[in-house]
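To keep things clear, I will list the structure first and then write my remarks on it.
Removed from the display is one protein chain of the complex; every other protein chain stays in position.
Chain lettering (A, B and C) follows the sequence in which the chains are written, and residue indices restart at 1 in each chain.
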Amino acid sequence: MFELFLILISAVFVNNFVLARFLGICPFLGVSKKVETALGMGMAVIFVMTVASVVTWFIQYLILIPFGIEYLQTIAFILVIASLVQLVEMVIQKTSPVLYQSLGIFLPLITTNCAVLGVAVLNIQKSYNFLESVVFALGAGLGFTLAMVLFAGLRERTDLCPVPKSFQGTALALVTAGLLSLAFMGFAGLVKG
Amino acid sequence: MVIYALLPACAVSIYFFGVPALSVLLICTLGCVAAEAICCKVMGRKMTLADGSAALTGILLALNLPPSAPWWMSLFGAFIAILIGKQVYGGLGYNPFNPALVARVVLLISFPVQMTTWTAPAPIGSGLDAVTTATPLGEMKTAVMLTGKLPELATSGFSNYLTGNMGGCLGEVSALALLIGGLYLLYKKIITWHTPVSFAGTVIIIGGIFWLIDPTKYPSPLFHLLTGGLILGVFFMATDMVSSPVTDKGMLIFGFGCGLITVLIRLFGGYPEGVSFAILLMNAATPLIDRYTRPKIFGQIEQEAKS
Amino acid sequence: MNLKTFAGGLHPPDGKHYSAHCPIESCPLPDELIIPLSQHIGAPAAACVAVGDQVKKGQVIADAKGFVSVPIHASTSGEVIAVEPRLHPMGKALPAVVIRPDGEDCWDASLQGADPANLSVDELKDRIRAAGIVGMGGATFPTHVKLSPPEEKKIDTLIINGVECEPFLTADHRLMLEQSERLLDGIEILRKVLGIERTVIGIEANKPDAIEKLTQEGAARNIEVQALEVKYPQGAEKQLIDALTGRQVPSGTLPMEVGVVVQNVGTAAAVSDAIRHGHPLVERVATVTGPGVHAPKNLLIRIGTPLRHMVEQCGGLNGDPAKIIMGGPMMGQTQLSLDIPAIRGTSGLLIFRREDLPTRLEAGPCIRCGRCIGVCPIHLQPTTIAAYARLDMIDEAEGYHALDCIECGCCTYICPATLPLVQSIRHAKGGIMAKKRTI
Partner (left out) sequence: MLAAVLSLGGIGLVAAAALGVAAKKFAVEVDPREAAILEILPGANCGACGLPGCSGYAKGVVDGSIAPNLCTPGGSDTVEKIAHILGVEAITAEPKVAVVFCQGDNSKATEKYRYLGLQDCNAAQKIADGPKSCPGGCLGLGTCERVCPFGAIEITAEGLAVISREKCTGCEKCVGVCPRKVIRMAPLEATTHVLCNSHDKGALVRKYCQVGCIACTICKKNAPEAYQIENFLAEVIYEKHSEAAGVLEKCPTKCIRDFTTGYPEGSSFAPPTVPVTPAQND
């Protein structure tokens, strides 16, 4: 139990996917202009990460390993994740327009997100068991959401600042992201991850 | 005003560490002022030196550096603080992070060796040369890592910590002098009680819980309170208005977050000291705290009840 | 004494010592009276006299247009010498009737008083409207409208606002002290119109003499007096209701929502005149004060008296005027010139010299000290709204409840960076209203 808790904490804070592993930077910079969208994106990522790690775990242990084709891991995972997300998007769009509005529109953005693939690959690398994989994916998603929302909050605030011309827009976003990442370094060593 | 409140602490650090401390203080302060002046000039904005904010950042930064910090490091830190910490966001009032802390963390990560080389206090007139020593927190961390037990210093010697007779950053050394400055700020109503009380309170409570769980492994809350940059952080860094929440409720949450993260990093993290990181992290959370702690608008209560 | 109050607010230096001890003096007739046609919230009145007409004091010179409007009367007898746009306290040139007094100052003979006991509620209301009575605290909202709540709103309390929380102003204070009979009579009439019994006069504790006098005299008529903590903006309608009844008027609604009607003491006194003597609202008490005036006074002035004339009655200017404010220093309006006339809402005239004003006038950046949040009686975040307003981010400003701002000025007063917060919020409000109209 404690092990699982540590995995979760590690994934959320210490080895935060965005701020420590630098995965998923693209949506991190792109969809963080408003806290609401950032939150929606975060939710979608949590969902996809969890589902993807479940499916890829089965793919790995039920197909790839028995057939001895682990070297196809990356391509197989991408294939599975991409189609899975597409599928989920379509289902949500049809069955629950409300959910689609808040979550579904982010899904296509995640299909090829490196953070999702990263979770799947790390699960295997760290040879987590099934439960650990799920918890790790959940933590990674939570960490992603946390970073997203914090960053969106900061960006909403810096929107009001008289920023020097040369630093406006993405430049300042990158500086801010750097400082946020710096702050997250404080968690280093908190849990060996 | 805040600068006056920091003077006792500066004086104490100069007393203990002598000329090196003085030079760190001067370089940081002048460096920040110069950086600010250059920025204003380059961007063609109005000179903002008169508000004293750059000088304050410099002093705060100096108090966060070890007395043995080489001059180039102090200067580098000063420029980081003003350029990256403040001016890229448009200057005073807009920086989301505390500039002095940004600089400290950058230095800590870039130059870990210089940043963690501590000299033992050698009060002026004692005739001692500088001796390298460890900070109480650093020593504790090493000891716990090696032996799983607290070293002796974590259970005694509190009066030394109070007056500053220990190794550490300029501003870590004298809790008493900082306390005086902090109380002065409170008295002058420059800061409110919310952040300091909730920050220090959280450290005492969380630290205390761990201490009660295992007094041989975890230090007492008093040790937490008096060592490291806690007092400095509580009164001078966390209360920086620009980078902390604006509402009373927000400040309480802010203080709680700072305290919690500080204790966690101190006890379990890779760094012996967590105050800087804790405050920076909570700085990052400030916009969100502000967002979710908006005060209830007059006349809004009934309306919600009705609808 | 148990002092009631509300949350928020602040204590500006009150400056009432200039004029608090000065009895009300009648201001002599000026050479000409400039009577603007918009002196109340709502549709301006339409002039019904022409140049050359002889008018009597109290005669209607402009008719009300619409329900939320009142007629305007000549404040003395004399000749109409112009009907043209003149500089109005709002800062613009607006239509006005200019009268040259004949010195007789004789009332229109057709104006007849009556015993309120013999009049029906509707007759009383008609007379109040015909007398042109508006809220005299400064908002100048037509009184008959306030006295006509819709059927479904049950009114149970009449609050008389004698708070006078604006610094420097002492007109209401003197009125309560010197003309309590008029005031109490007016309250009884208002009570009859509303058909209710419970009446509370709210007075700030810095006027103990007025509290004592009214407590004594009011007791016989079952009128309660409540002392209130000295704090600005204690006299703001919704804050006053909160302090006295503990009811919060829901955002975006009127006091009648919680069963309360609030009237200013000056309004109550004017109601008495209107009914008992048939005299319309042609004069009021105004405080002429500030360090820029030689001998500050409380003057009984005629509507339309040029500010310059008022100052002359108070010993003239003391040094160079740098800022002329009509109303109180917190919510009053800065005036362009002393040739502007006093109107029904003019509770005071303040004159400051250069040396009396704060030295730092350039606005600095907001350092998020949060003081404006602490003092806001509505519990808004003025600095946030102002920041959005500066960048014309109207939707965001609306999300932070810009529309609830009562423009009391506390935030601007407390701001260490001297940011024009209220003005910024007002700007945002304008933007929000404009957006709402287009949708």
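For the reader, a short list of remarks on this structure follows.
We adopt the following convention: a residue touches a chain if its C-beta (ideal position, glycine included) is under 8 Å from a C-beta of that chain, and two chains touch if they have at least 3 such contacts.
It should be emphasised that the depicted structure is a prediction, and the values quoted were computed from it without experimental measurement.
Hidden chain, full complex: it touches shown chains A, C.
The residue from A:C26, A:L99 or A:L174 that touches the chain not shown here is A:C26. Annotation for chain C: contacts to the undisplayed chain at residues 90-92, 334, 336, 361-363, 386, 389-392, 420, 423-424, 426-427, 430.
Against the chain not shown here, chain A presents residues 26-27, 29-31, 33-34, 37, 40-41, 59, 63-64, 67-69, 72, 75-76, 79-80, 83-84, 86-87, 90-91, 93-95, 105-106, 108-109, 112.
Here, only the chains that are shown with their structure count from here on.
Counting C-beta pairs in contact across A-B and across B-C gives the higher total for A-B. Chain centres here are Cα averages; for chain A and chain C they lie 59 Å apart. Note: centroid distance chain A to chain B, computed from Cα atoms, is 32 Å. The set of chain C residues touching two or more other chains is empty.
Shared interface positions of chain B, i.e. residues touching 2 or more other chains, are given as 91, 94. Remark: chain C residues 387-388, 391 touch chain A in the complex. On the side of chain A, the complex with chain C involves touching residues 159-160. In the complex of the two chains, the chain C residues touching chain B come out as 238-239, 242, 248-253, 364-370, 373-374, 377-381, 383-384, 400-401, 404, 417.
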